[in-house]
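A single protein chain has been omitted from the complex, and every remaining protein chain is retained in its original position.
After this line comes chain A, so read on.
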Amino acid sequence: MADLTGVAGVLAADPEQLLPARQMMAFTLGFHIILVPFGVAFTAMMLIANWRGLRRDDEAALVLARRWSQVAGVLFAVGAVSGTVLSFELGLLWPGLMGRFGAAFGIPFAVEGLFFFLEAVFVAIYIYGWRRMRPWPHFWTGVPVVLSGIGGTSAVVAANAWMNQPDGFTLDDEGQVVDVRPLDVVFNDAFGYEAVHMLLAAYMVAGFTIAGVYAVGMLRGRRDRLHRLGLVIPLTVAAIATPVQVLVGDIAAREVFENEPAKFAMIEALPETGTRVPEVLGGVLVDGEVRYGIGIPLGASLLAGLDPDTEIQGLDAIPEEYRPADRLVNTVHIAFQVMVGIGMVLLALSAWYAWLWWRRRRQPDRVPDNRWFLRCVALSGVLAIIALEAGWVVTEVGRQPWIVVGYLRTAEAVTTTGNVWLFCGATVALYAALALGTFFVLRLLRHRWREAGELAEDDDPGGEGDVPYGPSRARSGTPA
């Protein structure tokens, strides 16, 4: 990296738009990333329920799949529009990035666009096909949704990974991109582990969150078959994903150690390069020294290189003009530990679930109903979302001051026109309304389903009936 730093400009005071632009990008991305698991992984759980329903002639599983598809539909719509805002923002906030590197950076997005198309088409067919398509063909229209979710996420993560380990382009003397190797751009060195890490995270978040919702229902005494299935399907998926994620996360951390030494120094909050580096739990970096942390002797060196003599580059190895401020280091350090800590808690929860499952292996209905277990599951969704956000903070803040590591500083990429604070404020207000609206709509659906109980809604005659305004017909006379 050091040999490339000459390309970037000299250190200058941060442009005034940098702070609001970063706040806005962080806010909108942080919002959107919560929706991703529900478009990508939740749909897989919906299909599992659908499959089970068709295979075993299980009416409850079908009702569940149908209801989940309606939730997925709402969340997909919100995700689609909030994702569109991100494409606008890339240009509105970071014209320096798009103008200079769009020819390389844009390629993964073109691939993503393809998957987004497929996802939008098949989500619609699946959601609205429940009543009038034959069951199995309808089920199969859900499969492209899951596959394109995986493909689309991988493509977007490829773009992010490229910012961390840019590859596949040649610059001329003026720093203009003159040649591009598209495959190297997409399959950059960070792509593999970042994509798998994010996909597993999506399955964990969706799994624990949905299971959490049904765990709360069971704690409140609703223990019908719908609730038990609604708990078991997502929780099983999440519990399988979690141990794999711990392994992948470990590999990812070692890759970061190898290829992104500056980010690794921030993760460890390590002021000075050295060997036999302890792993510091907690703690903050103040004036070049880590305080209030608990050190595990040799821990960091052992984890990074599987050898206590492994040398780890500290913050002092980063040229001074690119060295991140202490508050950024602390943000990354703490976010990383939050992520790993939660990962361990969720691993324990998954193990507990596996044990309960095994213990009940001779019982026909293996759904755990231990109240303490359900309480933990209820919390797990929130924890998983926090871990997702923390992991994203690690990779984004950990890259600063770069937007394209070694080539372009975030401060050079930011827009110089307009009043970004105003735009940022309007966006926050709008997204607050969006979040409230989503919450309200999901509550409305829950209320409706609670009234219907285990029945498919079209088995429930009468109901709320017609309304004077708008498009709705008799709600309760129709399904899905």
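One rule holds for everything that comes next: a contact is a pair of C-beta atoms (placed from the backbone, for glycine too) under 8 Å apart; a residue touches a chain by one contact, two chains touch by 3 or more; residues count from 1.
Note that in this section contacts and distances are computed from a predicted model.
Engineer: Considering the UniProt annotation of the chain absent from this complex, which name among "ABC transporter ATP-binding protein", "Cytochrome d ubiquinol oxidase subunit II", "NADH-quinone oxidoreductase subunit J" or "Two-component system, chemotaxis family, response regulator CheY" applies?
Structural biologist: "Cytochrome d ubiquinol oxidase subunit II"
Engineer: Decide which residue listed in A:A41, A:L90 or A:L408 touches the omitted chain of the complex.
Structural biologist: Of all options in A:A41, A:L90 or A:L408, contact with the hidden chain holds for A:L90.
Engineer: On chain A, what residues meet the omitted chain?
Structural biologist: Given the touch definition above, chain A has residues 70, 73-74, 76-78, 80-85, 87-92, 95-96, 98-107, 109-114, 116-118, 120-125, 127-133, 144, 177-182, 415-418, 423, 426-427, 430-431, 434, 437-438, 440-441, 444-445, 464, 467-473, 475, 478-480 touching the missing chain.
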